[in-house]
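Missing here is one protein chain; the remaining ones are kept as they sit in the complex.
Up next is subunit A:
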């Protein structure tokens, strides 16, 4: 290779491209399989969490400021949704209103439970002046167990901001995924 080419290559730090060129087909397939394994493991961990916590969404990101100053946008919440845990006032529940996708994180204000365990309850965000009746579906006055995604049992601040960024700026999401994919494919063990 000419001196100039080597110099340019070095200056642009493109030495890793040599690695890719040297890899033959078998190694490429191996790297793809490796990548597939990482994705599968991640999925398995997520599904495992769903089973252990009983919630379809064991980790959620806080999307609004209605629970400030306790939780801010971008905080991460860990949920459980065990049937044995009864819903009681003061608990922080994550629920979905029928027909809407976005889960809401608010606190239980009132409950009325029948002897057979049927429960209806009302929620309110800490930072809101009024309860959530205005948010529920037209004609709906209470929430029921089936609307609950889970109860917040633990929390970590700030970390969920990455998810919000990826949602608001799709280009950022694609860039992250692209870089990750590239890294896994090219990295030699």
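The rule is short, and it goes like this: a contact is a pair of C-beta atoms (placed from the backbone, for glycine too) under 8 Å apart; a residue touches a chain by one contact, two chains touch by 3 or more; residues count from 1.
Just so it is clear, contacts and distances are computed from a predicted model.
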item: Protein name, per the UniProt record, of whichever chain is missing from view ("Large ribosomal subunit protein uL16m", "Signal peptidase complex subunit 3", "V-type proton ATPase subunit" or "Golgin subfamily A member 7"); value: "Signal peptidase complex subunit 3"
item: From A:43, A:89 or A:165, residue that would touch the chain that is not displayed; value: A:89
item: Of A:25, A:141 or A:171, the one touching the omitted chain in the full complex; value: A:141
item: Identified contact with the non-displayed chain, of A:34, A:57 or A:80; value: A:80
item: Contacts of subunit A with the absent chain, listed as residue ranges; value: 69-71, 80, 88-92, 107, 109-115, 120, 126, 131, 133, 141-142, 152-157
